[in-house]
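Comments concern the structure below.
In this view, the complex is presented without one of its protein chains, the others remaining in place.
After this line comes chain A, so read on.
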Amino acid sequence: MTTPKSGPITGKWLDIGPVTQIEPGSARTLPVAGGEEIAVFRTMQSECYALINKCPHKQGPLSQGLVHGSVVTCPLHNWNISLKTGKALGDDEGCVPTIPMRVDAGRMLLLREAAIGGGIIAPADEVA
């Protein structure tokens, strides 16, 4: 297992502030200069997930969707997207890149390279 050399701000993890900034069951956005906007979700169970803020269907802003369990329903045409994997559920097909993140002492930390690199398309099993 690789480990960071220093604290969250300059290291592998980017600190984007306290988790209390996001109302449970909703999301907020994080634009990336020269890159893709990120939507950071907080579920009713207080789990946090970060995804690129673009529905794989027609680029709907997922951050504005209804969150239920660990799924967000896109506000434009109601596709259901898994917050854990970014994959479209049910009969729909598509996948939105995710950004691994974790919460430490109430602060949200995004995996730096994924955040500025437009996320990664991968099963998010290892996302805390």
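Observations, loosely collected:
Please note the rule applied: contacts are C-beta pairs under 8 Å (C-beta built on N, C-alpha and C of every residue); 3 or more make two chains touch, one makes a residue touch a chain; residues count from 1.
Convention: contacts and distances are computed from a predicted model.
The complex includes a chain that is not drawn, and of the options "NAD(P)/FAD-dependent oxidoreductase", "Cobalt ABC transporter ATP-binding protein", "Electron transfer flavoprotein subunit alpha" or "DNA polymerase III subunit delta" the UniProt name matching it is "NAD(P)/FAD-dependent oxidoreductase". For chain A, the residues touching the chain absent from view are 1, 3-4, 10-11, 14, 16-17, 20-26, 28-35, 38, 40, 43-47, 58-61, 64-71, 73, 75-76, 78, 82-85, 87, 89, 102, 104-106, 115-116, 126, 128.
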